[in-house]
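Note that this complex is displayed minus one protein chain, with the remaining chains in position.
Up next is subunit A:
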């Protein structure tokens, strides 16, 4: 009856004399991504480990799908939850296919089912099975290894994924690509995700909800927009860092600020008047197409294209036809509009 995938209720965790967590209470909605973010040693990883019982709480309750995890047998609990860590921890002595098939094998699936599941996941992770099945992890790049790690965690189709700084050890470009890909994959698989990072930008990008940790406690738990708009205290403000204005635009999709009443709405992209200079932005796909953005892209991208393209009203294009326009004025007023949306 609960639509909360995970509930933390007054959780406390002590290691000897040290209090690692105190009074942690929040719920994670099913199907969303919740990011735990904070400086190192703040207890975010510990919180995550309480869910699959790699750690047990000193006090308080952790519920997964409404059931106190203390009442669930450890190994079967863990097999129903995907787990990815920064060091990946691939089994170097097994092939990629054997790695991905680990949990299904533990669950005694039959061989054919494992094989087809492995192929499906490798294809999903953009690792063509014909090419990569028989490779050993050592033969792969860092980014590919992490893809295998994610595929392995997804193998038994878990309702929940725990991801502990999964992209932390990758170079910035690979990390960015994997984040984008993972957001796309998440749309398809629709599992609940609990994601740990120390990087606020990653948190803002990946999270539907963000829990900001100070030492041992959650100081703010809210949507990225609200955290940027109303930081709970000075610590959160410091943690977000400078250029909050730009960060707000990062988390804001263009469709939320665009003007849908403009005269251009309804025209197809080929009929649009040509802009003066072609921006080299990724947003302008197709040779010769005038500058435009997609509704799902961030307002920050729209700003960048606007600044480069020298046009005043940037068309927002979905499936080849204009669904709205966006200009600097819209971006500037996005703040008040967000406020209204949050009330709805």
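In this section, a contact is a pair of C-beta atoms (placed from the backbone, for glycine too) under 8 Å apart; a residue touches a chain by one contact, two chains touch by 3 or more; residues count from 1.
By our rule, contacts and distances are computed from a predicted model.
Engineer: Determine which name in "DNA-directed RNA polymerase subunit Rpo1C", "Cytochrome C oxidase subunit II", "ABC transporter permease" or "Trimethylamine corrinoid protein MtbC1" the UniProt entry assigns to the undisplayed chain of the complex.
Structural biologist: "ABC transporter permease"
Engineer: Give the residue, chosen from A:52, A:144, A:220 or A:325, that touches the chain omitted from the document.
Structural biologist: Per the contact definition at the top, the residue touching the missing chain is A:52.
Engineer: For the chain that's not shown, point to the residue among A:43, A:137, A:216 or A:231 touching it.
Structural biologist: A:137
Engineer: Please identify which residue in A:60, A:89, A:168 or A:295 touches the non-displayed chain.
Structural biologist: Once the missing chain is taken into account, the touching residue is A:89.
Engineer: So that we can see where the missing chain sits, which residues of subunit A does it touch?
Structural biologist: 52, 54, 74-80, 83, 85, 87-95, 102-103, 106, 136-139, 149, 152-153, 162
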